[in-house]
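So that we are looking at the same thing, I have put the structure below in structure tokens.
Here the complex is missing a single protein chain, while all its other protein chains stay put.
This part shows chain A:
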Amino acid sequence: MEVLAYLIPISLIMGGIGLLFFVWTVKTNQYDDPEGDARRILSGQYDDKPKQ
């Protein structure tokens, strides 16, 4: 059961990283136009990064 001493912190840190990543996506306006972004990825033209 000593393995828990590693596994639990690892799972918590990984969850935390995921959360930080999500916070970053919110802060950079990546949920403003979900429908448009879903279509743009199929467009052949080069797409600039989302507007700030």
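In the analysis below, a residue touches a chain if its C-beta (ideal position, glycine included) is under 8 Å from a C-beta of that chain, and two chains touch if they have at least 3 such contacts; residues count from 1.
Please note the rule applied: contacts and distances are computed from a predicted model.
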item	value
Omitted chain (choose from "RsbT co-antagonist protein RsbR", "Cadmium-translocating P-type ATPase", "Peptidase S24" or "RNA polymerase") - UniProt protein name	"Cadmium-translocating P-type ATPase"
Contact set of chain A toward the excluded chain (per top definition)	1, 4, 8, 11-12, 15, 18-19, 22-23, 26, 29, 31-36, 39-40, 42-43, 45-46, 48-49, 51
